[in-house]
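Below is one structure, written out as structure tokens, with a few remarks after it.
Excluded from the complex is one protein chain; the other protein chains are retained at their positions.
Right, chain A next:
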Amino acid sequence: MSDQDSPTTIELLTFQLAGQEYSLDIMSVREIRSWTRATPLPHAPACMRGVINLRGTVLPVMDLGERLGLPPRAQSDRAVIIVVTHGESMTGLLVDAVSDIIALTRDDLQPPPDMANGATTGMVSALTLIDERMVRVLDLAATVSLEEGLAA
């Protein structure tokens, strides 16, 4: 672990959404929890699943697939909530399944092609290849911020 602390390497938590592989910088991940029923928030955007009780604090949970505009799918038993911290606040991200933790150097990351693909622009900050599979690296701040998503 210690040799990966150098700025050139990063660790990513990879997970699956609608059969695709996504990942997040593991430094922002607090914990992973199994899915529990969330209390829905009225009038919330569709991607907001509601709030759950995380040991006494109210944790908003976002359906990441919905947020990224992926097709909806049946709730699987392996669905988990990845609890992430961003700035002062915490959010739970609902994903289909967690796959792995990978370490790679920053050189392995490629910028995403500059395509005007609407809502998800900015949410995918980089791409990388692992075992010939493409893994998208998410920009957490852009993903959890709902402002532009709501204005639209």
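Basically, a residue touches a chain if its C-beta (ideal position, glycine included) is under 8 Å from a C-beta of that chain, and two chains touch if they have at least 3 such contacts; residues count from 1.
In the analysis below, contacts and distances are computed from a predicted model.
Enquirer: So which of "Vanadium-dependent haloperoxidase", "Cytochrome c-type biogenesis protein CcmF", "ABC transporter permease" or "Chemotaxis protein CheA" is the UniProt name of the chain that got left out?
Expert: Looking only at the record, the undisplayed chain corresponds to "Chemotaxis protein CheA".
Enquirer: Could you tell me which of A:Thr14, A:Ser28 or A:Thr91 touches the chain that is not displayed?
Expert: The single option touching the absent chain is A:Thr91.
Enquirer: Looking at A:Met48, A:Leu64 or A:Ile81, which residue reaches the missing chain?
Expert: Checking the options A:Met48, A:Leu64 or A:Ile81, the one contacting the hidden chain is A:Met48.
Enquirer: Taking the entire complex into account, which one of A:Met27, A:Val58, A:Ala103 or A:Leu129 touches the absent chain?
Expert: A:Val58
Enquirer: Using the document's contact rule, name the residues of chain A that touch the chain not shown here.
Expert: Listed in rising order, the touching residues are 37-45, 48, 50-53, 56-58, 60, 88-89, 91, 144, 146-147, 150.
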